[in-house]
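The complex is shown incomplete by one protein chain, all other protein chains being positioned as in the whole.
Up next, chain A:
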Amino acid sequence: MLSLDKLQQTGKKATRDGFGAGLKAAGDQHDNVVMLTADLRGSMKSEDFINTYPDRFIQCGISEANMMGVAAGLATSGKIPMTTTFANFSTGRVYDQIRQSIAYSDKNVKICASHAGLTLGEDGATHQILEDIGMMRMLPGMTVINPCDYNQTKAAVQAIADHHGPVYLRFGRPGWPIFIPEDQEFVIGKALHLNEGSDVSIFATGHLVWHAVEAARELEAEGISVDLINIHTIKPLDEEAVIASAKKTGAVVSCEEHNKYGGLGSAIAECLSKNQPTFQEYVATDDTFGESGTAAQLLDKYGLGVKDIVAAAKRAIAKK
């Protein structure tokens, strides 16, 4: 059982580095895993896989729509294709290709999306997608995963290679604290309990899990007991874990690097409203586009910092 004292930073690496490591491991395990990219092999940190398995790497050029179709064709023929590009170009740009050729066609394609959210940084709002979880979550049959650190991303890539069906795997650009134990099992659809508590439930996904850990430490120091849960799989949501925690604490905070509409917060609210109606606070972007800046500046400006989670937890508790 994990707890706050066990969640210590052991290093710093980007989740996309975790993708690259996981891809190599998945490639070692499955000789039908193939990687596609749309002119972003360097950004995907996958040189190890590409150098080891050059015949299983497909460069598509800046043609994301075609890449999704090629992946669907490869999957039809028994391959496990992993498409790679930025999250923006992995979703909104190719929504209809994913919808028809992959999701509706039941293809075993893994859409691996880096540089998601504000933490992409200086490139600004054109590249900072904050709507992707919502878009992908709405597709019937699509599994949606947003791992939180290097170790979890690496494990997630191996898990999705073992899983049959379309998956959206969302990760990010910046170096980020590593804190999930290397040997922590990753089970698709199973929430990871990070700390037992009784006053407030904090559900977090992606980069914001680390902020939630830091926030929980501050809250615990003030005598507030935090039930901290990492929802790495947003769809299918671990409803049992969400309901049980909300029932126990009666106050909920959702934390994500995504618009407040359509993402983790929405998924939790949909679940609780029909099972365990509970006051909920959203730590998410407030229906806005991002802008240029460093990852840290942006997370602070758009209300996704440690202090924002602490404040949201207190608001949620006050409503009880």
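We adopt the following convention: a contact is a pair of C-beta atoms (placed from the backbone, for glycine too) under 8 Å apart; a residue touches a chain by one contact, two chains touch by 3 or more; residues count from 1.
What we mean here is this: contacts and distances are computed from a predicted model.
Visitor: UniProt name of the unshown chain, from "Bifunctional protein PyrR", "Hydrazine synthase alpha subunit middle domain-containing protein", "Transketolase" or "ABC transporter (Lipoprotein)"?
Guide: In UniProt, the chain excluded from the picture bears the name "Transketolase".
Visitor: Considering the whole complex, which of A:Gly20, A:Gly69, A:Gly197 or A:Gly265 touches the chain not shown?
Guide: A:Gly69
Visitor: Hey, which of A:Gln100, A:Gln184 or A:Ser198 is the one touching the hidden chain?
Guide: In the full complex, the listed residue that touches the missing chain is A:Gln100.
Visitor: Where does chain A touch the missing chain, residue by residue?
Guide: 34, 55-56, 58, 60-61, 63, 65-79, 81, 96-97, 99-101, 104-107
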